[in-house]
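Got a structure here, written out as structure tokens. Questions coming.
Removed: one protein chain of the complex. Kept in place: all other protein chains.
Residue numbering begins at 1 within each chain, and the chains themselves are lettered A, B and C in the order written.
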Amino acid sequence: MDFAFTEEQAMIAETARAFFAEQATSERTRAAMAADGCDHDLWRAFTTELGLAGVALPEDFGGAGLGMVEQAIIAEAAGAEIAALPLLGHAMVSRAILAGGSPEQKADILPRLAAGELVASFAEAAPGSAWIDGALTGAALHVPHGACADLFVVAVGETALLVERDAPGLAVTPLTSMDQTRPYARLDFGAVAAAPLADAAAALAAAREAGLVCLAAEALGGAEAALKRTVAYAMERVQFGRPIGSFQAYKHRLADMMIEIEQAKSAVYWAACTVDEGSDEAALALPAAKAFCADTFFMCAGNMIQLHGGIGFTWEHDAHLFFKRARSIQTLLGTGDMHREAIAAKILGDAA
Amino acid sequence: MDFAFTEEQAMIAETARAFFAEQATSERTRAAMAADGCDHDLWRAFTTELGLAGVALPEDFGGAGLGMVEQAIIAEAAGAEIAALPLLGHAMVSRAILAGGSPEQKADILPRLAAGELVASFAEAAPGSAWIDGALTGAALHVPHGACADLFVVAVGETALLVERDAPGLAVTPLTSMDQTRPYARLDFGAVAAAPLADAAAALAAAREAGLVCLAAEALGGAEAALKRTVAYAMERVQFGRPIGSFQAYKHRLADMMIEIEQAKSAVYWAACTVDEGSDEAALALPAAKAFCADTFFMCAGNMIQLHGGIGFTWEHDAHLFFKRARSIQTLLGTGDMHREAIAAKILGDAA
Amino acid sequence: MKLGFTAAEEAFRAECADWLNGQMAGEFADIKGIATLTEKAERRKEWEQQLGAHGWSCIGWPKAWGGRGASLAEQVIFAEEYARAGVPGRVNHIGIELAGPTILAFGTEEQKARFLPDIAAGKTIFCQGFSEPGAGSDLASVRTKGRLDGDEWVVDGQKIWTSLAHISDWIFVVTRTEEGSKGPKGLTFLMMEIDQPGIEIRPIRQINGDAEFNETFFTEARCPADSLIGAVGDGWKIAMGLLSFERGVSTLGQQMAFRNELDAIIAAAKANGRAADPLIRQRLAKAEIGLRLMRYGALRMLSNSDHSKVDGAALTYKIQWASWRRTLGELAMDVLGQAGEVTDNAHYEWDMLPNLFLYSRADTIYGGTNQIQRNLIAERGLGLPREMRGDSK
Partner (left out) sequence: MKLGFTAAEEAFRAECADWLNGQMAGEFADIKGIATLTEKAERRKEWEQQLGAHGWSCIGWPKAWGGRGASLAEQVIFAEEYARAGVPGRVNHIGIELAGPTILAFGTEEQKARFLPDIAAGKTIFCQGFSEPGAGSDLASVRTKGRLDGDEWVVDGQKIWTSLAHISDWIFVVTRTEEGSKGPKGLTFLMMEIDQPGIEIRPIRQINGDAEFNETFFTEARCPADSLIGAVGDGWKIAMGLLSFERGVSTLGQQMAFRNELDAIIAAAKANGRAADPLIRQRLAKAEIGLRLMRYGALRMLSNSDHSKVDGAALTYKIQWASWRRTLGELAMDVLGQAGEVTDNAHYEWDMLPNLFLYSRADTIYGGTNQIQRNLIAERGLGLPREMRGDSK
């Protein structure tokens, strides 16, 4: 039992933080927002220079051979800069194939995912979709970074399918999304030929685990950055002849953000550890982390706008990037209410 | 449309406030708490000197011929001093008999209620209770001021029964209650002979209306007093060389109390008016007022303890009287969640 | 204390509703239901004029100045019916709610004659130049300078957050006219025509993608010497008086717009099944309660004839509605789910409810942040000590 980063983990955290702080600038993110919502240069740097696209994949498949703790470290650092990167779907698909792919599927795809040659996203098919006789029909409504993915894992009921971007019958429609740093796309499946993953249950569970850890961690990173930037503003901005950070109401609001963030930090790494250690507690830790961190980020990002005053409400200031990302995290992979209900069912021992 | 007190109403408010402030002292209330939870001298003064036990009964029956607005004014003033008086049940029973009693029942009972000769309380029979062949069996679990009432109206399903304190078969057990200024009693009915009110539906509806208005108004009065006393303490108490009321976090907390209280004030008199004017809006206003005012009072009373620091947590200080009254109001006549659900059903047009 | 309306008042309600519904079904059908302040601004200036032409623009004003001397109850009724009919907000709301009442209270007879009928007729659109860059909540730290140059005031400086400046004809500006003065002293309240070389308007894009607010630059901008309201140095007093008008009958119209928003959420919840969720039901009920209490708070405020006392309902009103609406925006999104996070519109323009979610973050900032409101409530309403200014020690 040692709930602190190892030296290697601390180093990865430092490296990732420095990387995103330097490269995922507001200017570049805004350029990506105006285009397809993906900073492609950043993706290249992330996958080549940093070489961490496969952080949680085994070395056999070209990955770093690390786990969810390290995946969370990366997501936290990327979240702190609201990086316009397709990390979420990529992590979900990587882990899904690792957990549920056939040996051939793994050998074929995982090395390319680890190298960042393929960009992947995960799609939940809408009710009414079906996979019959090897053909997928229906749609997926809100696929994160769906317009810039080369490969999808599509969940249709209890089946997990591999769908390639250029598969005949697949139509990908980019959607104007509130969070322009992770825009959604709609996928329409017109009898698309799709290969099922060998062990769908394992694949979907692994995708969900990775997704929840990533979202919680990126929310943590976003919340921390919102606090840090707002503290900096509070020290510099003068009103009524005093730095606004000297007003107690302002101080207490920032303190409240820190109180939540400290808990969020515990939540993220608790959840990541339960996955890495194969602990039963994962069934509590994952929904807890997702629900808690999403709320923390939303609270912090809302405060970021509020405590910046008028400037925080402008397009020009970055506060809205945090705010919109926070909103999108709330609904991605299940709302807080849903996750809390799952926890209630577990502690009450019912299935209501 | 004129949503302000008439001169008469303003005068009643002033008189009632002065009366309770002078007579419902902490010392007397604590003496009542140590006994049966009723300040009997105060009751005598209230019913004779002030003569307002029948404020919302017609003059024909010895009442003041006024309505729920004036009843609310009284309850607000009594609530501000956490007066140990059986006002709630008395008002509910008075209005129940007025609305649903036979001419004989009204003529027999209402004048004695208006004069304060009889103390009445309202009891909701527990599931399993029954009224068969003129005999009531079962129990009522939490009857406010039940141990000092002479007369009960007992709701059994859709029936409303008059039960006298000395009816054979009735056992009244005083209960040690968290709020000692309005202690509960348990009533056990062992085949008690009871007379039904002529129009039970009207009686129960009127009792509920009066009860919700009284509780909301007394919560308002309690919240206002909690704020006023805490403001006074904030001006006088010095910490770190400054009056604590000069700390912005403290100021903002008090401001938040005032923001809620102002809304609670609107809620109480809106609800009272809807009853007096027979408006359809009563179906929204009554649950809204009860739910909102109970929450406001609980928030203010909790803050009263917190903002007084250690002393606020002592038995000696009055803060706990407010806090415990606030708690009891939350559960009396339906919780906030229940009332809000009723409002939701109404605005959504369903009956879920 | 009485909530009901008289038969005559109900007849007036029918008259309002008839006329407004007729307009929204007829000549002005194209603007029905617009929820932002910026959309179709030119058509809405025509709507201002239509209101004026039919005597419905400023019904509480004296008849002499273009109003109809309506009673409080009538104003309440009109505001309710206006929003109920789906009529969009008044693009001249600054003129009719702030500039007009200020001129009525503090202006000369000549100024009243010059401005009020034109405001009521929808011919003069006003905006408000209070806030300055770097000042934010500290309204008294005005740096924009005004000096008399012969028979003209010459103004230099910059204002910010000037709502709708880009479609306005006039702006009222608080200027520092006494060299070296500080805080609320030495300020003067001027009315200036916008269409002049010395005034430049630059839009500020907001987080919802819209641009209702502007930066307004004054470079030797000019107005005649008699353009001031009150006396030289009275600027702070006038500005504070003006802000108190914000809490007038117009609040009831604003509330009816909120009503439309809440109704849209209720409709969405019923349509997509979220109405069955007990958590959503609680939040809808809370929103309903909050809205009702705003209404009765406003009626209490308007019915209160004793203006000598601090009116708690008035003092707490801003933070109440702003907080309520921000919460409403969050509820709207939770009802819509992910569907609320995407739009068919390629230009990042949002439907009513997502726009409500984004825009309402400004509600708790402009016109006095929630923090400033709590200070005011604690200090004016509860008599607690004032915050210290860092520079006045």
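Note that in this section a contact is a pair of C-beta atoms (placed from the backbone, for glycine too) under 8 Å apart; a residue touches a chain by one contact, two chains touch by 3 or more.
A quick note: this is a predicted structure, and the numbers were derived from the prediction, not measured.
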{"item": "Among B:Ala35, B:Met178, B:Ala191 or B:Met235, the residue in touch with the chain that has been omitted", "value": "B:Met178"}
{"item": "Residue of C:Ala41, C:Leu279, C:Ala339 or C:Leu376 in touch with the missing chain, whole complex considered", "value": "C:Leu279"}
{"item": "Touch criterion as defined above, residue of A:Ala285, A:Met304 or A:Leu321 at the omitted chain", "value": "A:Ala285"}
{"item": "Residue numbers in subunit C that touch the chain omitted from display", "value": "277-279, 282, 388, 393"}
{"item": "Where the missing chain touches subunit B, by residue", "value": "141-142, 175-180, 184, 237-243, 246-247, 249-250, 302, 305-306, 309-310, 312-316, 319-320, 323-324, 327-328, 331-332, 335, 337"}
{"item": "Positions on subunit A where the hidden chain makes contact", "value": "1-6, 9, 69, 227, 231, 234-235, 243, 245-246, 248, 250-252, 254-256, 258-259, 261-263, 265-267, 269-270, 273-274, 277, 279, 284-285, 288, 291-292, 337, 340-341, 343-345, 347-350, 352"}
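Rule of thumb we're sticking to: only the chains that are shown with their structure count from here on.
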{"item": "Which two chains share the largest set of C-beta contact pairs", "value": "B-C"}
{"item": "Chain located farthest away, centre of subunit A as origin (C-alpha)", "value": "B"}
{"item": "Chain centre separation in whole Å, for subunit C relative to subunit A (CA means)", "value": "40"}
{"item": "CA centroid of subunit A to CA centroid of subunit B, Å", "value": "52"}
{"item": "Touching two or more other chains - residue numbers and ranges from subunit A", "value": "247, 249"}
{"item": "Residues within subunit C bordering two or more other chains", "value": "371, 374, 387"}
